[in-house]
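Of the protein chains in this complex, all but one are displayed in their positions.
Think of it as A and B in the order they're written, each chain with its own count starting at 1.
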Amino acid sequence: MYHLTALVTLLAIAFYFFTIMNVSRSRSKTGVKVPAISGHPDFERAFRIQANTLEWMPIVLPALWLFAIYIGDAIAAGIGAVWIIGRVVYFIGYSKAAAKRGPGFMIQGIAAIALWAGAIGAVVLRLV
Amino acid sequence: MYHLTALVTLLAIAFYFFTIMNVSRSRSKTGVKVPAISGHPDFERAFRIQANTLEWMPIVLPALWLFAIYIGDAIAAGIGAVWIIGRVVYFIGYSKAAAKRGPGFMIQGIAAIALWAGAIGAVVLRLV
Partner (left out) sequence: MYHLTALVTLLAIAFYFFTIMNVSRSRSKTGVKVPAISGHPDFERAFRIQANTLEWMPIVLPALWLFAIYIGDAIAAGIGAVWIIGRVVYFIGYSKAAAKRGPGFMIQGIAAIALWAGAIGAVVLRLV
C-alpha cells in the first residue's frame, strides 16, 4: 500500500484547491467578473498561479505514483512534499510580484523532474 | 476490482469531452477564431465552462480513486455520479447566464469535497 503517497496526493490537491479559492477571492477584491480572465494585474497573477499549478498537475501526479510503485512509497511522498513546499513558495512570491515567482518555481520544477526521472529510470530498468 | 469507479471515471471524461466539443461549436456560432479565447460573451461562457471542468478534474479523479480504494467502489462511484450531475446542471445554467452557474457548481463542489474528505480521513486512519 502507498499510504504516504496517497496522503501527499490529497495534500497536493488541497493546496491546488486553495489556489482556485484564491482566484475567487481575487475576483471580489479586484472586481474582475466572470467569465473575464483579465482586467487587473493582481487578478491576473492570482489566475496565473492557479493556471500554472493546474498545468503541472498532470506531470506531478502520474510521475509521483509511478515513482511510488517502481521505487518506493516513502521517498515518492518525500519528493512530493517538496513539490508542495515549492508550490507554496511560488504562491507567496508570485502573489507579491511576477518577478518573485522564480525560487518557488525552481523548487517545484526540480521535485517534479526528480519524480519523472526516477520513474522513467526504474521503468526502463524493468523493460531491458 | 473497481468496475463502477472505472465506469464513472469514463463517464466523467465523456462529459468533459462534451464541454470541449461545445467550445468548438461555440467558435462557429460566435465567430471567435482560434487561437483567440475571448471576443464574444457566449463564447467566453462556453470556454469558461470547459476550463472550469478541466480545473476540477485533477481534484475529482484522484480523490475518487483514493476514496474507492480506501473506502469502497460503489460509494465512490455514487458520489462521482453526483459530481457528474452537478457538472451537467452547471453546464446548463452557465450556458444561459453567468449568474445561473451557482447551483450546479455547489452540487459538484460538495461531491468533490466529500470524495476528498472521505479519502484523506481513511488514509490518515491507516497511518495512525
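Note that a contact is a pair of C-beta atoms (placed from the backbone, for glycine too) under 8 Å apart; a residue touches a chain by one contact, two chains touch by 3 or more.
These numbers come from a predicted model, not from an experiment.
K.L.:
Looking at the whole complex, which of B:34, B:99 or B:128 touches the chain that is not displayed?
P.N.:
B:34
K.L.:
Among A:1, A:21, A:74 or A:98, exactly one should touch the missing chain; which is it?
P.N.:
The single option touching the absent chain is A:98.
K.L.:
What chain A residues would touch the chain not displayed?
P.N.:
Contacting residues on chain A, toward the hidden partner: 38, 41, 44-45, 47-48, 54-55, 58-59, 62-63, 66, 69-70, 98, 101, 116, 119-120, 123-124, 126-127.
K.L.:
Which positions on chain B touch the chain that was left off?
P.N.:
Contacting residues on chain B, toward the hidden partner: 1, 3-4, 6-7, 9-10, 13-14, 16-17, 20, 33-37, 50, 54, 57-58, 61.
One rule holds for everything that comes next: only the chains that are shown with their structure count from here on.
K.L.:
So what's the Cα centroid distance for chain A and chain B, whole Å?
P.N.:
Going by mean C-alpha positions, chain A sits 19 Å from chain B.
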